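Single-structure report; data block below.
For this view, one protein chain was removed and the others were kept in their places.
By written order: A, B and C. Residues from 1 in each chain.
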Amino acid sequence: MRNIIEIKDLCVNYKISSNEKIYALKNINLNIKKGETVAVVGESGCGKSTLAVSMIKLLPENAEIFGSIKIDNEEILDKNNQQLLDIRGKKIGMIFQEPGASLNPVFSIKEQIEETIKIREKISNKDVLKNIGLNLLKEVGIKDEKRVYESYPHQLSGGLQQRVMIAIALSLSPEILVADEPTTSLDVTVQAQIIELLKKLKIKRNLTTILITHDLHLALELCERIVVIYAGEIVEDGFIRSAKDAHHPYTKALFEIIPDIKKKIKKFKVIKGEFPDMKENFKNCSFSGRCEFSKAKCRRYQPEVVRVGKNYVKCFYPLKG
Amino acid sequence: MKKMIWTGLIVLIFFIILAIFAPFISSYDYKTQDISLRLQPPSLKHIFGTDELGRDVFTRMLYGARVSLSVGLLAVIIATFIGVLYGAVSGYLGGVLDNIMMRIVDIILTIPVLFLILMLIVYLGPSIINIIIIIGLTSWTDIARIVRAEVLKIKNSAFIESAKLIGLPKRVIIFKYIILNTLGPILVYIVFGISGAILIESGLSFLGLGVQPPYPSWGNILMSGKDYIHTAWWLILFPGVAIFLTVFSLNLLGEGLRDLFNPKLKKE
Amino acid sequence: MRNYIIKRLLLLVPILFGITLITFSIIHLTPGGFTTVNLQMDIRTSPDSIARLKSLYGLDEPLYIQYLKWLKRFIFFDFGNSFLDGRPVLIKVAERLPATLLLNISALILEFFIGIILGVTSALKRNSFYDKSITVITFMGYSMPSFWLALILMFIFGVKLNLLPISGLKSVNFDFLNTGEKIIDILKHLLLPVFITAFGGLAYISRYVKNSMIETINQQFIKASYAKGMPENIIIYKHALKNSLLPVITLLGLSLPGLIGGSFIFETIFAWPGMGRLAYEAAVNFDYPVIMGVVTMAAFLTLLGNLLADISYALIDPRIRYK
Partner (left out) sequence: MIKILQVNNLKKYFSIEKIFSEKEKIVKAVDGVSFSIKKGQIAAIVGESGSGKTTLARCIAGIEIPDEGEIFFEGKLLDFSTKEKRRKIQYIFQDTYGSLNPRIKTGDILAEPIRYHFNLSGEKLKEKVKEFLKKVGLNENFIKNYPHELSGGQRQRIVIARALTMEPKLLIADEPVSNLDVSVQAQILQLFLELNLKDKITILIITHDLRIVYNLADYVIVMKDGKIIESGKTDTIFLNPKSDYTKNLLCSIPNSPYKNQK
C-alpha cells in the first residue's frame, strides 16, 4: 500500500517570549499507509496534539514549523490558506476533545453541518442539503436525527455532540480522520460507544484513522499500530499489543502505570520524577532522567532510531521484550 | 506591563511633589490679584502666564493640584470604604439580603450619576468638603459590585471550603483568605476611581459647580479661561494638559496593576 | 422566554419604586434641601408666603403622605411645575427630550460603530503597530477631560477655521432653509458634540470588543471550523463576530447612564437645547421640580434601554432562548 501521509524531520517550536521557546516536536518521522489505523500515545504536553494540527497546518501564530509533511504526495507546509482548503475537511477530517467546545454555541446543528457542504460542495438546494445532513447524522448512529438536526449544541449530551462533530468531520468525505482525544471528557460507557462508532466508520468508509490519546489501553481498542511520543519525540513506533511487545522503557512503563484489570497487583508502577521542561532542547535522551535502565551514555548523547523486531525504537538499550 | 506601572507612578509622584511643596516652588501667592498684570502670556517671570485677575497661573495650578488630587483621593477613600463594606457584607452573607442589596445598587445605577451629583451639589452647596462627600457617596456602587463578585467567587472557591474543612478559625479565613485575595481588585479600583473623581471634579468646577473661587482647581482655572479663549490660550492649555496627564498616568497605573493581579497572565 | 420577559417587566416595578424613593429622599431629607434653601432663598418671601408655598407643595404634611402624594402624581407623569416659569415640568422635559435623544443616540451609534470596527481589526492584527496605536489613541481619549477637548475643538474648527457651528442645534436662519439644507445644518451642529461624546467611550468599547474577539478566536470551535475546511473570512466574519458581538448588546444598555449623565456638560458647552442643559439651568436656578423631573426621566430612559438590551440579547442568544 502507498503512504498517504509522509512526515519528514518535522520540528515545531512555540515562541513564548523573545528568548524562550517550547520545543513541541523534534525531528518527527512518520509514514502512514492508506487505510491504516494508528494511535499516537503520550502524556499531556508531549506534542501529540501539535502533531495532529500540523497535518492540516493549523498552528497558532507563535509557532515555527520546519521539515516536510506530505499528504498524498503533496507538501502541506508550502500551501497558503486558500490551498489548504483542499486538505482541511476534504482530505483530512478532524475531531477534538470536548465536543461541546468544538461546536459554535450560537448556531444550530443544521446550520453548522450545512454551511460546510454548501460552501465547499457548492450545493444550494435546501432539500438536498437537509437530506445530506440528516443522512450524515444517521450514519454516525444518531437515532432521532430530526430533533438533533434542529437543536443547538447546548441542548445535546456530550456523546451526541461528539457524534455531530464526527458527522461534520465526515461531511466532505475525507480519506483521513484524525481524532484528538475524542473521548477524554466523556463517560466510560459513552467512550466505548464512540470508539465502536469509529471502528464501524473506519471499515465502511475505508478511512485512514489516527487516534491521538493519552490512554494506551484505549489506543489498543482501535488501532494496530502504536506511536509513542515522549517530550516531542517519537520514542517507539510499531505493533504493540502488550508490555511484552514494548521495546522502549517508557512504553513498557506506560503499560504498567495503570495496570489493566487482567491481573490484580495492588501496586502502581511509578515513573519517578516529573515530565521534562519542554523549553529545553535536549542533547541527550529525553527520558534518561526518569528511566530505570539509563546509563551514562543515555544522559550524554541522543540515541538514534533502531529497529527492534517489528518496531522502531529511539533508545541505546532497547528492551528485548 | 511593568513599564505602564512605572510611567504612571513617576508622573504621579512628580505631580504629588509639586502639590506638596507648592509654597517652596513658587514665590507668588495664588489669590493676590493685580489687574495691571492681567492676561500676560507665558514669560520667564510667569512661566504659564497670568489670568484675568493678574494671578500667576503656574502658582494657581500648583495649588490647584492640591485641590484636584486630594478631592480625587478623599472621594475615593469614602467610596472605597462604603463600597468594600457594602459589597463584602452582600457577598459574604448572600441569600435574600444579598439580593435586596444588589437590587438597590441596580436602582442607583439607573440614575445617571452626574445628574445625582448635580442635584446634590445644588442642595448642599459646592464647598470642597461637600464635593468630596458627594462624589464619594455617589461612586461606591462600582467597587461594591467588584468586591461582591470577588467575595462570592472566593467564598465558593474550593480553597475556602478546604480551609473550613481543616478547621481554620473564621478570622484566619476572613483575613488571610478572603481579604488577601480581594486586595488586588480593590487597589485597581482605587486607582481608576481617583482618575474618575478627578475628571468629575474638574467637570463640575468647569461648570462653576465645583470648587469655588478664590480656591484654585484645574477645572475652575479652565472655566475662567473659557471666556478668553481667543486671547489667552495658556489659560486653557496648561490646566487641561495637567488634568489629562494626571488622569492618563492614573489610568496607565490602573491598567498595569490590573494585569499584574490577573492570575491568568501570571501563570504563563 | 415569555416568562423571562414577564419577569423582567415585573422587576421594573420595584426598581421604579426605588428610583422615586431615592430622588424623593434627596429632596426632602438632605440638610439644606428643598424645604429650607428654596424657601429662604428669596429674602422677599414673607413668612406668610412661605406657609402658602408649603401648603401648595404639601410640605406641611408628614413625609410619608408627601411621598405617597408625590408618587401618585408621578404615576400620572405629573412632576409639578417649574419654579422659574411655572410651566409643567413634563412639558419642559418633553421639549428637550428630542435634542438629547438625537445627540445621545447618534453618539451611541457612532461610538459602537467605530468601537466595534477598531476592536475587531485590532484583534485580528494583535500586537501590530496598528493595534498599539489604536490602544494608545483610544486610551488617550478615555483619559482626556471631554469638556477640555470640546473647548479645543470648538476653538480650532469653530473659531480659527470657522468650519463648524459651535453652539445650538440649528442656525439662526434655519427656518428659511429647504429640507436638504435643514438636514445638513443639523448634521453640522451635531458633528462636534457627537464626536466628543463618542470619543471618550471608544477606548472602553474597542477594548471590550477586542478582548471578546480574541477570546472567541481562541475558542476551540474556531479551530474546529478551520479544521472542517471553512474559508477564513467566513470563520472570522460570521462565526467569531457573532459570538463576540453578542455580549456587546448588554454593554449598549450599560453605557446609557454614563452618556445621559455626561450630556449635561456637553450640552452646556455647546448650548445644546437638551435635557442635560435643562438640568444644569434648573440647578443653578434652584428649580427643583425640573431637576427631579429630569433625573427621574433619565433614570426611566436608562431602565428602558437596559431592558431592551437584555431582551434582545436573550432573543439572539440560543443558549438563553432555548433553555
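To be clear about the criterion, a contact is a pair of C-beta atoms (placed from the backbone, for glycine too) under 8 Å apart; a residue touches a chain by one contact, two chains touch by 3 or more.
This is a predicted model, so every value here is computed, not measured.
S.K.: Identify the residue among A:Lys122, A:Lys204 or A:Lys262 that touches the chain left out of the display.
M.R.: Answering carefully, the residue with contact to the hidden chain is A:Lys262.
S.K.: Would you mind spotting which of B:Asp29, B:Glu161 or B:Asp227 touches the chain that isn't drawn?
M.R.: In the full complex, the listed residue that touches the missing chain is B:Glu161.
S.K.: Against the chain that's been left off, what residues of chain A make contact? List them.
M.R.: 43-44, 187-189, 191-192, 195, 214-218, 220-221, 253-254, 257-262, 264-271, 274-275
S.K.: Spell out, residue by residue, where the missing chain touches chain B.
M.R.: The missing chain touches chain B at positions 157-159, 161-163, 165-169, 172, 176-177, 180-181, 263, 266-267.
The rule is short, and it goes like this: only the chains that are shown with their structure count from here on.
S.K.: Could you classify the connectivity of these chains, where an edge means two chains touch, as line, ring, star, complete or other?
M.R.: If you draw each chain as a dot and join those that touch, you get an open line.
S.K.: If you tally C-beta pairs in contact for every chain pair, which pair wins? Let me know.
M.R.: After counting contacts between each pair of chains, the winner is B-C.
S.K.: Distance-wise, how many Å sit between the C-alpha centres of chain A and chain C, to the nearest whole number?
M.R.: 53
S.K.: Suppose each chain is reduced to the average of its Cα coordinates; what separation in Å results between chain A and chain B?
M.R.: So the centroids are 54 Å from each other.
S.K.: Would you mind pulling out the distance in Å between where the CA atoms of chain B average out and where those of chain C do?
M.R.: Spacing between the chain centres: roughly 22 Å.
S.K.: Which chain B residues sit where two or more other chains touch them?
M.R.: If we look for residues of chain B contacting two or more partner chains, we find none.
S.K.: Do you know which chain C residues sit against two or more other chains?
M.R.: none
S.K.: Which part of chain B faces chain C closely enough to touch in the complex?
M.R.: 103-104, 106-116, 118-125, 195, 199, 202-203, 206-209, 222, 226, 229-230, 236, 240, 243-244, 247-248, 251, 255
S.K.: Chain A touches which residues of chain C in the complex?
M.R.: 219-221, 223-232, 234, 239, 242-243, 246, 316-319, 322
S.K.: So in the complex, the part of chain C that touches chain B is made up of which residues?
M.R.: Touch residues, chain C against chain B: 14-15, 18-19, 22-23, 26-27, 30-34, 37, 139-140, 142-148, 151-152, 154-155, 159, 257-258, 260-262, 264-265, 268, 279-280, 283-284, 286, 291-292, 294-295, 298-299, 302-303, 306.
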